[in-house]
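Only one protein chain is missing; all other protein chains are in place.
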Amino acid sequence: MDLNIGVIGTGEIGADHARRLTAHVAGARVGAVFDVDSGRAAKLAAEVGATAHTTAFGLIDDTGVDAILIAAPSPVHADLTIAAIAARKPVFCEKPLAPSSEECIRVMEAESAAGTRLVQVGFMRRYDEGYERVKGAIDDGSIGDVLLAHCIHRNAQAPPSFKSEMLLTDSVIHEIDVARWLLSEELVAVTVLAGRASPLAPENLLDPQLVLLEAASGAVVDIEIFVNCQYGYDVRCEVVGSLGTASLDAPSTGKLTTAGYRREPVPPGWKGRFGQAYRDELQQWVKGVRDGALSGPSSFDGYAATAVAEACVKSLQTGERVTVSLSTSQWARDAS
Amino acid sequence: MDLNIGVIGTGEIGADHARRLTAHVAGARVGAVFDVDSGRAAKLAAEVGATAHTTAFGLIDDTGVDAILIAAPSPVHADLTIAAIAARKPVFCEKPLAPSSEECIRVMEAESAAGTRLVQVGFMRRYDEGYERVKGAIDDGSIGDVLLAHCIHRNAQAPPSFKSEMLLTDSVIHEIDVARWLLSEELVAVTVLAGRASPLAPENLLDPQLVLLEAASGAVVDIEIFVNCQYGYDVRCEVVGSLGTASLDAPSTGKLTTAGYRREPVPPGWKGRFGQAYRDELQQWVKGVRDGALSGPSSFDGYAATAVAEACVKSLQTGERVTVSLSTSQWARDAS
Amino acid sequence: MDLNIGVIGTGEIGADHARRLTAHVAGARVGAVFDVDSGRAAKLAAEVGATAHTTAFGLIDDTGVDAILIAAPSPVHADLTIAAIAARKPVFCEKPLAPSSEECIRVMEAESAAGTRLVQVGFMRRYDEGYERVKGAIDDGSIGDVLLAHCIHRNAQAPPSFKSEMLLTDSVIHEIDVARWLLSEELVAVTVLAGRASPLAPENLLDPQLVLLEAASGAVVDIEIFVNCQYGYDVRCEVVGSLGTASLDAPSTGKLTTAGYRREPVPPGWKGRFGQAYRDELQQWVKGVRDGALSGPSSFDGYAATAVAEACVKSLQTGERVTVSLSTSQWARDAS
Partner (left out) sequence: MDLNIGVIGTGEIGADHARRLTAHVAGARVGAVFDVDSGRAAKLAAEVGATAHTTAFGLIDDTGVDAILIAAPSPVHADLTIAAIAARKPVFCEKPLAPSSEECIRVMEAESAAGTRLVQVGFMRRYDEGYERVKGAIDDGSIGDVLLAHCIHRNAQAPPSFKSEMLLTDSVIHEIDVARWLLSEELVAVTVLAGRASPLAPENLLDPQLVLLEAASGAVVDIEIFVNCQYGYDVRCEVVGSLGTASLDAPSTGKLTTAGYRREPVPPGWKGRFGQAYRDELQQWVKGVRDGALSGPSSFDGYAATAVAEACVKSLQTGERVTVSLSTSQWARDAS
């Protein structure tokens, strides 16, 4: 029987996930949806053949629903995730797990009390083929010990509502997770530097920013975040080891040569760039739920990313280097 | 309800398709399998949760089976496809539709008599993102009128059983379909030239070969087929138009830089190279069957490809340019 | 003392060579120039500090002139080269050595009678860093035995005076020389195929054309020549060996990423593309002359290229495969 998934939050990301689960993921169907905008929920329900619930908690407690996907606004992530845990249902929560590390800790404690792993956080980049190759080159020793990593994260335009802190909490949080995952270690200090703002960014938005993450080993990860770069969505990185480097570029499938130039398109947005990753993320989650063996980013990963992003915000506000103290370390936990 | 698919032929390709349908395709399950090697069929049946049938025709007639996927050896493709048509079941037949154009015509006639489209042929390259971009650049006028196309098709090693004609019937047939699809016109003449054979190819195998396909418009497609190139699986093309060119390269996601070189892996085989295309091919087929609207390569496409491949074999044997006469043209048919 | 060079022919190519010798080549100066357009000659003479002669033969016989560079129209190449040989002066003759193989033979005979090597032909591609790397990969065994080569030669636009045969005699002749040089063997047969003409080429111009060159070993070189491709000057090749391939692409130094595309410029013309090769060609010639040890393309190379181009013209006119018979072979001569 297909896994019956309830989707909470039917905005752009939630609706996309629901469509993906319906049209591209084996072994799952979307049986229930909820959104505070009931019209939007009803429309999606009709499209994917689901029932629209009138409350999120009602959906979670619906005995027909096997697993929960949360794509509601970040402030309610923790409460909803904890409710799903209370119902002992596997829950996929979009990033961030919660806006504050305190809330993330509440989620971890709830999951820990449940005595079984139930939470996966939506850091889809771990499922991107390009990132997987970089990870492979690190893990198989091809590039030696990791010393540095250079990351770039650019969006063509940010929504008008974007604030300077959101470059860190909403965008750089992806690089934070990627850095922890690629380097297999925790980040211990951060420094954020806002240099010259783009004249095309909204007034008062500190864009671009440079972020330095220091890992426990001393390895340093620098990140350019620029959310009004105009030309497209561009995510790249190069990990520098003692023997060589492994890089991620925009995927290329060929070239168009006309009018004096040989060129390749830059994807306009994250949906095109990470479409395969989103699909594989959900497929692996569904498989993990059905097999009783979740393997994706955990609540701890969600917590650690939020904690580091909090430190980044503090650094941006103070202009100082800020240290990060996690309650424990993923790698310490895994080793224990 | 999921589409219940019966898979005939559980060798490498059939088993891969069955696994893909099970693990990666929404809306489908493999409920029945058959293979002349009953042990192999039983093993796959256990793996994907299907019933192993004792005859192919029994599987086709099984009322629980909604649609048929044929991955049996080519010589039985036509008979099995015609049996599926007789049962009025949608049928996905691996390429080639049949080894001879006469058999392909029999399939077309059977489908025509059934009064509805039921057949799709497994030319998966049409679902590759890189090829789709090339097609897009042609169709939107970016490169002007198509004048030439240069294609390369290389395998690291061919099986020992590979014969000189099979470079054309088993390998070049992909480029033949791609050429028809990209150019939106029929191929009218072919010339095959076997030059210097690789010392690493088996004795008496004419490998590599150069193939020239002439389209109705006069556009010429040249193809290198080389099935013992040693270094990997490499499929590329460049379509040359009056305003520019569109090319397909091996997909790239980044680079590894060590020991004096910056490098990218060449996929070892077709499974890695066209993994995404195989998935999308089956997903689209399943969706097309469920929606009653098949859109993939048709029986006519299968027939045309086989007819051109037959001409290539004749050219290889005679050393002459050979013209191709189709019973009609796809594009004429579509326009009527 | 600097080598005093006399330049015959001060059109675009001759003037460029004179300027290069003056501004970029060590150990040489242009002391004399001649052109049938005496005004044009006088202007260049003033620019580079040379004397303008009133006849080509006067320039050749000027005792102050140490070496001759011929950039006059092709029909007078042979007579001028023979005159320089008669004066026992080293002579650099732009390609082609002569429009007909009979004239080339006359040059070879004159040089042979002189008893010393005096002639170099202007096949500058042999000095291009990219081609040198391809040659290196062949000669060091990296790609095994050469089986095939694919070449592309595109110009944005051809002059209005360009005739269909000139695609072969003026443009493909570069690929003919490159093929002989890369493969270290002679070409024995050619086939030219004119397919669909570009609607943007002048009426009656067969453009593009496909050329197949067969080497003595059986290796086949295919060449696309397209002199009205619109988008730029594009010269590429891929040599396919039994172990791998070596390719030449347009040189790349970086990318410009704006407005949805990551792109690299295609050079507009041959001057930009082969600027470094032209300089190195002349520098090596000057050094060879001064050291008494010429090493560049010889009169035999000029003869062989013209002979193969003649066969190509015949193939274009007859539609047939045409065999090439050289009076002897470079490689046979070198081995003797």
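Chains: A, B and C, in written order; residue numbering restarts at 1 for each.
In the analysis below, contacts are C-beta pairs under 8 Å (C-beta built on N, C-alpha and C of every residue); 3 or more make two chains touch, one makes a residue touch a chain.
In this text, all values refer to a predicted model and were calculated from it rather than measured experimentally.
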| item | value |
| --- | --- |
| Neighbouring shown chains of the undisplayed chain, as defined at the top | A, B, C |
| Given B:257, B:283, B:298 or B:315, the one touching the chain that is not displayed | B:257 |
| Sole contact to the chain not displayed, among A:91, A:219, A:309 or A:322 | A:219 |
| Full-complex contact with the absent chain, from C:63, C:204, C:252 or C:325 | C:252 |
| Option touching the unshown chain, where C:14, C:31, C:90 or C:130 are the choices | C:130 |
| Subunit B residues touching the omitted chain (full complex) | 230-232, 234, 250, 257-266, 268 |
| Positions on subunit A contacted by the hidden chain, ascending | 144-145, 147-148, 150, 152, 193, 195-200, 208, 210, 212, 214-215, 217-220, 222, 224, 226, 229-231, 240, 242-245 |
| Contacts of subunit C with the absent chain, listed as residue ranges | 2, 21-28, 128-130, 133-134, 137, 142-143, 243-249, 251-259, 276, 283, 287 |
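Just so we're on the same page, only the chains that are shown with their structure count from here on.
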| item | value |
| --- | --- |
| Distance from subunit B to subunit A - Cα centre to Cα centre, in angstrom | 37 |
| Intercentroid distance (Cα basis), subunit C paired with subunit A, Å | 57 |
| Of all residues in subunit A, the ones touching two or more other chains | 257-259, 265 |
